[in-house]
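Entry: chain A
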Amino acid sequence: MAKLTPDELEKISKSNHEKSSNWIKVGMSTCGIAAGAGEIFDFLLEEVKKRNLQIEVKKCGCQGNCYAEPLVEVSVEGLPAVTYGKVNKEVATKIIEKHVIAKMLVNDYIYDSLT
Partner candidate 1 sequence: MYEKTVLIKDTDLRREDKTRQAYTQFLDHLRQNDQHSRIQVVRVADVGLYDKGLVIKVLPDRITYANVQDRDLERIANSLCENKEAIKDLVYKPKVKQEKLALRNCGKIDPENINEYIACGGYLGLKRAIFELGAEKVIEEVKTGAIRGRGGAGYPTWLKWNFACKVSSEQKFVICNADEGDPGAYMDRSILEGDPHSVLEGLIVAAFAVGASRAYFYVRAEYPLAVERIEKAIKAAYDYGLLGKNILGSSFCLDAEIRLGAGAFVCGEETALISSIEGRRGTPHPRPPYPSIKGLWGKPTVINNVETLANIPQLISKGGKWFAQIGTETSKGTKVFAVTGKVKNSGLVEIAMGATLREIVVDLCGGTLSGGPIKAIQTGGPSGGVIPQELLDTPVDYENLQKLGSIMGSGGMIVMDEDDCMVDIPKFYLGFCVDESCGKCAPCRIGGFQMLNYLKKITEGRGELNDLIHLKRISYAMQKASLCGLGQTASNPVLSTLKYFENEYIEHIVNKRCPAGKCNHLITYKVIEDKCKRCGLCSTNCPVNAISGDKEKGYSIIQEKCIKCGRCFEVCKFKAIYKK
Partner candidate 2 sequence: MKESKLSVKIDGKSYQVEPGLAILDACRNVGIDIPTLCYLKGLSKEAACSICLVEVTGAKALMRSCVTPINNGMEIYTNTERVRNARRINLELLLAGHPKECLSCDRSETCELRKIAFDMGIREVRFPKTSKTEFPIDKTSVSIIRDPNKCILCGRCVSVCSSIQSVQAIDFSGRGKASKVTTFFDQGLASSVCVNCGQCLLVCPTGALTEQNETEEVWKALFDPDKFVVVEVAPAVRAAIGEEFAMPAGSLVTAKLAQALRKLGFSKVFDTQFSADLTIMEEGYELISRIKNKGVLPMITSCSPGWIKFAEHFFPGILPHISTCKSPQQMFGAIAKTYYAKKYNIDPRKIIVVSIMPCTAKKFEAKRPEMKDAFKYWQKDLNLKKEDEFYDVDYVLTTREAARMIREAGINFSNLNGEDFDEPLGISTGAAVIFGATGGVMEAAIRTVHEVLTGKELEKLEFNALRGLDGIKVCEVDIQGLKLKVAVANGLSNARKLLKDVGDNKSPYAFIEIMTCPGGCLGGGGQPFSADGEAKPKRMETIYQEDRNKPLRKSHQNPAVNALYKEFLDKPLGEKSHHLLHTHYSRRQEPL
């Protein structure tokens, strides 16, 4: 990475960091990791690889709903981005099979605190 000039900085700021609208973000701050987000992250990464899915699994920070960790936000084209909470391996599997592959939101695990 070379040192930035102010113009180059502007350029990067205007770029869309979300290169695609297919992504999974796992909350990987200490609160999440303490709740087991580490394993969920690895599991999702493995599943995506295994099933050859075109979706990026990323880590992100704590978004505030710590009581509902592990939190996984999923964005799949054609569906609204939603956050799943208290995700265990079972729910993670459903996310992959139902949400990502079958393009249907998973029941009973969405945490939507935005108004």
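How were these candidates chosen? In short, all candidates are chains of the complex that A comes from, given by their letters.
Rule of thumb we're sticking to: a residue touches a chain if its C-beta (ideal position, glycine included) is under 8 Å from a C-beta of that chain, and two chains touch if they have at least 3 such contacts; residues count from 1.
Please read all numbers here as calculations on a predicted model, not as lab measurements.
Sort out for me which candidate, 1 or 2, comes into contact with chain A in this complex.
1
Quick check on the complex: what are the chain A residues that touch candidate 1?
Counting only chain A, the residues touching candidate 1 are 1-6, 9-10, 12-17, 25, 27, 29-31, 33, 58-68, 71, 73, 78-80, 85-86, 103-115.
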